[in-house]
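All protein chains of the complex are present and in place, except for one that has been dropped.
Think of it as A and B in the order they're written, each chain with its own count starting at 1.
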Amino acid sequence: MPIKSEPVEVNIGPQHPSTHGVFRMVARIDGERVTDVKMVVGYLHRSMEKLAEERTYTQNIPFTDRMDYLAAMTGNLGYCLSVEKLAGIDVPERAQYLRTMFSELQRVASHCMATGAFINDCGAWQTPVMYTFRDREKVLDLFEMTCGARITTNYMRIGGVAFDIPDEFLPALDWLVNDDLPARFEELENLIVGNEIILMRSRDVGVVTPEMAINASLSGPMLRSAGIAWDIRKADPYCVYDRMNFEIPVGYNGDSYDRMVIRIEEMKQSLRIIRQCMAELPDGPHKVDVPLALRPPAGEAYSRVESPKGELGFYVVSDGGPAPYRWHVRAPSLINLSVLPQMTIGQSIADAIVTLGSIDINVGEVDR
Amino acid sequence: MPHPATVTLPGTAVAERLGAALPGAVREAFAEHVVLEPASLFAAMAFMRDDPELDAKYLVQMCSVDMITRIDVVYHLASLARNHIFEVKVPADHERPAVASVAPLWIGATLQEREVYDLMGVAFEGHPELTRLFLWDKFPGHPLRKDFMSLPGGQKSGLSQFPKQAPGQTGGEFRPRDAGAGAP
Partner (left out) sequence: MTGALLTIITDNWWDIRDLSNLSGAIRDLVSDAGGPGWLVYVVAGLLGAAGIVTFVGVTAIINIWIERRVVGRMQSRLGPNRPGPVGLLQPLADAIKLMQKEVLQPKLADALVFTAAPIAFTVPGIAVLAVVPWGRNMTLASLDAGIVFIFAMSSLAALAVFIGGYGSNNKYALFGSMRVIAMLVTYEIPIVMSLLGIAMFAGTMNLDGIVRFQEDHWLFLIMLQPLAFVIYFMSSSAELNRTPADLAEAESEIAGGYHVEYSGMKFGLYYAAELINCVTVSAIIATLFLGGWWAYKLDEIVPGWMIYIGKVYAVYFLFIWTRGTLPRFRIDQLLAFAWKWMTPMALVNVLMVAAEVLIWEETGWSAGVLLPIYVVLNNALALALIVAWVRVFAPRFERFPDRPRFYSTIDVPSLPAVAPVQPGTQSQ
């Protein structure tokens, strides 16, 4: 007699330890195998794009903190760049360097979080996540030193940055990027890179082919893991990235393991960029004066930055008024999720969790 | 060493290339962007994706702008290999906006089209699963429209009475979900 079985629908999320926020994945499961996946997002939708139409350009900067709350600096930066492009504002040299430095620090913090959480999704009992959180805290301490906030920094301004760095900042940064973090990354790599269980769990799990990666508009480590050397910092340099000497880590197979090691290598490259910024940091004003009620000329601008999650783009339409007429965010987390069904269907439920963890979504940015 | 930055293709160049292959696909061409004819949107997009010169294999992003009289759906297309980017717009009717879906061409458009449908109400014909992305199914109206929650004459409404006093009132120009095909 054949055994009758029927697939079970399981809600993974919105309350689940591994959904990184309030993301919901309705998975139909046959035994341990996922046969269908439906994404349900929107639990954190705050309608920022609508709210921004009622506020001035400067007042909108805090919204960008709250989108990708793990990478607030790059969110600030992307928005300010788009408004500067629209209004034709030139940013002083020192501010450019500070922006580069802080967005790289933010990348370190965000990738620390992503790597630790990914290993946690692989089932490690909190140890790697504690290691990476320890490193992330030190970066956040530097943010606190500079702008008073750790997570929602609200640091970049249209035409520069809000505050110049304090005197204690550079020695602390010097210790962090030259002494502390390299040793910590080595420790982390000894723990996880090449670990047999992690290889078993994440190699060939959640594979993205290069064709699919480009077709699905993936960006960031997702795109690079598929073997495509693409980085907005190289392809469309903003701030002072064109003067920086760094490399793009690129994976081979497009699987979860590649994404993890790419994040670790990117952190090291970020340290390289920060060291160069520290060496070349010029004196001068840290911002130009921009009217509070900035009225850019009517028109539109799309500018993009390489956020830790991928290509973070801001499309701003102005009608000449003090508030943006329309403000759209190209959220890398949302678009990287497009291939989640293709990646997870056919895998086991444990692999689906690992795949989701390797995408490194941030629900604040998915839902906006 | 400085790297070559991304080239922004002028809309006129795109229009020239596109018009040569698909006459009548281009409605207008500007320096920044090119406006396509909605009827031939899908064919034009498919051409731009597969054309070796435009090579728009990468859909950077898509969104929509409420232009009061019409709704513009904006696509940013890029070629990673040639490192250029260009902008394409397609106008849609303001009351019942509907354009062809490009989700069969780019997987990356599936979620973004659902987002545009959710927040702006543009119905994408041919989308495999056009449901609301962020808001719940019974949500009245599409919030990114400029006339959302406003009265005729441009005034902001709110509700005229407290909801408990008059439970039936919906306020403003809430559009019920099943008001008609095409304009949900």
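Definition applied: a contact is a pair of C-beta atoms (placed from the backbone, for glycine too) under 8 Å apart; a residue touches a chain by one contact, two chains touch by 3 or more.
Small disclaimer: the values here were computed from a predicted structure and weren't measured.
Asks: Looking at A:Gly206, A:Gly220 or A:Gly251, which residue reaches the missing chain?
Replies: Only one of A:Gly206, A:Gly220 or A:Gly251 touches the chain omitted from view, namely A:Gly251.
Asks: What is the set of chain B residues that contact the non-displayed chain in the whole complex?
Replies: Listed in rising order, the touching residues are 3, 49-50, 57, 80-81, 83, 103-107, 110, 128-129.
Asks: In the complete complex, which positions of chain A touch the hidden chain?
Replies: Residues in contact with the chain left out: 8, 10, 16-18, 28, 32, 35-38, 119-127, 130-131, 134, 191, 193-201, 203, 209-212, 214-216, 224, 227-231, 234-235, 246-253, 258, 261-262, 265, 341-342, 345-346, 348-351, 353, 357.
By our rule, only the chains that are shown with their structure count from here on.
Asks: Can you check how far apart chain A and chain B are, centre to centre, with Cα atoms defining each centre and the answer in Å?
Replies: One centre to the other, that is 25 Å.
Asks: Would you mind writing out the residues of chain B in touch with chain A in their complex?
Replies: Chain B residues touching chain A: 2-3, 5-6, 32, 57-61, 63, 65-66, 74, 76, 80, 83, 87, 106-112, 115, 119, 132-136, 143-144, 148.
Asks: Residues of chain A touching chain B in their complex?
Replies: Residues in contact with chain B: 39, 41-42, 45, 47, 49-50, 212, 214-218, 228, 230, 234-237, 242-243, 299-300, 302, 304, 311, 313, 315, 317, 325-326, 328, 330, 334-335, 337-339, 342, 367.
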